[in-house]
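As structure tokens, the structure follows; a few thoughts come after it.
Every protein chain but one is kept in place in this view of the complex.
First chain written, first letter: the chains are A, B and C, and each begins at residue 1.
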Amino acid sequence: MSEATLERGINALKEQIDAPVAAFFSSCVSCGMCAEACLFYTETGDPKYTPIYKLEPLRRVWESEYTLVGKIKKVLGLNKPVTDELLQEWQELLYDSCTLCARCSMICPVGNDIVYMVRKAREGMVASGNSPEGVQGAATRAVTIGSPMGVKLSALEAQIRHIEADSGLKIPMDVEGADYLALLSSMEIMNFPEYLEGLAKIFKQAGVSWTLCSTAFEATNSGIQIGSSDIARTLVQRIVDGAERLKVKNVISPECGHAYTAIRWEGPNLIGRRLPFRVIHILELLDELRAAGRIKTKDLETDCYTFHDPCSIARKGGIIEEPRRLMNMVTTNFVDMKEHGKMAWCCGGGGGVSSNEDADSLRIKAFKRKRDQIAETGADVLVTACANCRLVIEEGLEEYRIELPVVGLSELIADHLVVDEEPPETPE
Amino acid sequence: MNEPMDFLIWTRGTAFDIAVTIFVIGVILRLFEILALGRKQNLAEPKGSEFGPGMKTILTRSIPDLGTFRRQPLTVVAGYMFHIGLLVSLIMFVPHIELFRATFGFSWPGLPTPIVDAAAVLAIVGLLAALWHRIMNPVMRKITTWEDWLVWTLTFLPILTGYLAYHRMVNPYPVILGLHILSVEALMIAFPFTKLMHTFTVFLSRWYNGAMSGRRGVES
Amino acid sequence: MSVFEQKGSEAVSNRVMPGMTHNTLPLLHEVRHALERLLRTGDSTIIDLRAIPFGPGDEERLLSLLGEGEVVATLDVLGRTTVRESRFSGVWIVDHYNSEAERIAFQLEVIEIPALLRAQTEDMNQSLDALDSVLNTETHGPE
Partner (left out) sequence: MAENSTLGDSLRRHGVSRRGFLKFCTATASLMALPPSMVPAIAAALERARRPSVIWLSFQECTGCTESLTRSHSPSVESLIFDHISLDYHHTLQAAAGEAAEAAREAAMHENKGNYILVVDGSIPLGNPGYSTIAGISNLQMLEETAKDAAAIVAVGTCAAFGGLPQANPNPTGAVSVSDIIKDKPIINVSGCPPIPTVITGVLAHFLTFGAIPELDQYNRPKVFYGQSIHDRCYRRPFYDKGLFAETFDDEGAKAGWCLYKLGCKGPMTYNACATTKWNQGTSWPVESGHGCLGCSEPRFWDAGGFYNALSVPISDNSQTVAFAAAAGLVLGAAAAGLNYKTKDEAQKAHGTVTIDDLEKKS
């Protein structure tokens, strides 16, 4: 059995450095603009949260391993080495104070994709044993139990029974040959079952053939959050296996940010081949159904609604217009926050921060940014499309004693769905 | 006795050859070093293309995001002043164009010297503002290394000496012209091995950024 | 067309860009200030035109702008010297030539009367002697 050591950490960083990383470090002129894009800096004013500063360990490895001057410095003993102490100190910077929101990547004047590098730097942190305990726990539960929150299939089945009993809708499980395989996040199973119910309602109305999978229902990927491709691969493989077993054509990523990143963007690269199915986010699917006229809504709200863009879905996933079109299906009074879409501010809990107890108080501080953004809109209801964002925002609002309903966009669509009057029957 | 002219001849001769050689070798070497690290083939189904958005970001990143600009206008304003001032003085001043023509065999029309002069002042003011900002701003202080001070100095000196030489404020002229050329040589020698390389790698960085976002259907 | 079109310099001045005044106008400004100073304080000014970097046609243009005044004097002393008042009273053009008719000095004098036109004390002393000797001769007859 191997174990986490500094050497393995440094080796992991060496593996991770590629041409973009080298170009990024070569380009940085220490202008500090990235700090202004980072809510951990803007809300605390502490310069150590400057995004590019968080990459110092990775930068040192790049310099001494991959540049002429660095190699010479190393031979002469003039280089600044990466030590265990350094990595330990940087744990806070690379985990507690980074949600992988990628806002810094959007504003860096020289075009450095900083979050791309943070994701890579975390590989070295994991390999050297410097990832935070809370995230380690989530990853361990995800691998051993099947879900970072420890949700087992039995719990899901119990929820399905509840939903079916309450709504009279059928939740299909392990249906081979279904068009769509729906994934869930543990939070949706435990905290927001209305998502699954909404899904069943919409798909029934739209005539979508879909299923859940008993061996691959968990969409989240703690490997992505902790920053270990090896662990992430194990988790993605389960979904790929489940989807291939059921021979589905599409896999639906749920209302969860990083799950989309994990399956949609990292998945094929982790398992080393193109996926034999299409990965689609639930918002993309709903928008497709809307465009095809397969779903319609009624009784539009007149209250002011605003939408929080989950970073992984909007800035890192390109799903920006879809939720806005969907929002206009449920309210006549949709107001965007000043900075939204690709420039949206993070809720403060992504990238594993919400499962990292060390970061709790910092996360609450950072939430001020979102709190003020929401307040500025004067909205009565906040809508989002990520269970993690939703939970983090709810917690944050509670912390600041603000009463504001936070709902998922899919269930909102389901609530306003025009359902044709026809005798209940199972599809096919 | 003959020092000023000896100095000028040395800076225009041997020293220039050395500096150009190191500069050219260094830049090529550094670009090879970077590109050799490669980029893994991306197997994820693309939502958009890479090349076009990459090229687009090379241009669009020159325009700051409005919200961020409001938070830190000085960085942007000083950056613009310096870069525009430097670019105009570097490539629109006729003596410089003559140097490029002698090197590459082609040239372009220059600007009247009072305009170039104003550009140089713009660059100097921009650099001084950037220096002040680097000293005063806590974020910049935190992330500034000795290399940043070095690079600032190496950039400032050619513009300052160029300004002094153009205005003939130091006598004899060969001394200040020689110092101007020498400071440029110092800049060229340090260039490939410091973050001055961003002059070239910024195109790589912005392209990668734009391409990686573009692939995911995001305009970066 | 060109403001430089003056006699004798067409060949050069036609090629000079219009509006390129070289040093003519700055010089004329200097003359103006000198004249003002002369009126105000009585201080005269002499400008050595050979120390001014004239371009082609500049001298002609300057002379044309200064024009011809009321006084013209010619001195025959170690070669010819001409003293001409310009059309601006108090501004004199003094041109010195040597015995080979080559210019050896060329000045603008801003003064009531150029010093060289005055009779010099030493010369008047000599003249006194000479007059004495003439009177002596006329009175007493040649020796």
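Assorted remarks:
Here is the rule we use: a contact is a pair of C-beta atoms (placed from the backbone, for glycine too) under 8 Å apart; a residue touches a chain by one contact, two chains touch by 3 or more.
Fair warning: this is a prediction, and the values are worked out from it, not measured in the lab.
For the omitted chain, the shown partners it touches in the full complex are A, B, C. Although one chain is not drawn, the whole complex shows that of B:V24, B:L59 or B:L87 it is B:V24 that touches it.
Taking the whole complex into account, subunit C touches the unshown chain at residues 15-17, 20, 22-23, 46-48, 50-56, 58, 75, 77-78, 81, 96, 98-100, 102-107, 115-116, 120-123, 126.
If you put the missing chain back, the residues of subunit A touching it would be 1-5, 8, 11-12, 14-15, 17, 65-66, 68, 71, 126-131, 136, 139-140, 143-144, 226, 228, 230-231. In the full complex, subunit B makes contact with the omitted chain through residues 1-2, 4-6, 8-9, 12-13, 16-17, 20-29, 31-33, 35-38, 94-96, 98-99, 102-105, 109-114, 168, 171-174, 177.
Keep in mind that, in the parts below, only the chains that are shown with their structure count from here on.
Arrangement of the chains shown, judged by which pairs touch: an irregular graph that fits none of the line, ring, star or complete shapes.
Across the assembly, the mean Cα position most removed from that of subunit B is the one of C. Per-pair tallies of C-beta contacts place A-B first. Averaging Cα coordinates per chain and for the whole protein, the chain whose average falls nearest the overall one is B. Note: centroid distance subunit A to subunit B, computed from Cα atoms, is 38 Å. Centroids of subunit A and subunit C (each the mean of its C-alpha atoms) stand 92 Å apart.
Note for the complex: subunit A touches subunit B at residues 17-24, 26-33, 35-37, 41-42, 45, 47-48, 50, 52-53, 66-69, 105-113, 116, 264-269, 272-275, 278-279, 314-320, 338-339, 342-343.
The residues of subunit B lying in touch with subunit A in their complex are 29-30, 33-40, 42-45, 47-48, 57-58, 61-62, 64-65, 67-68, 71-72, 75-76, 79, 134, 137-145, 148, 151, 193, 195, 197-198, 201-202, 204-210, 212-213, 216-220.
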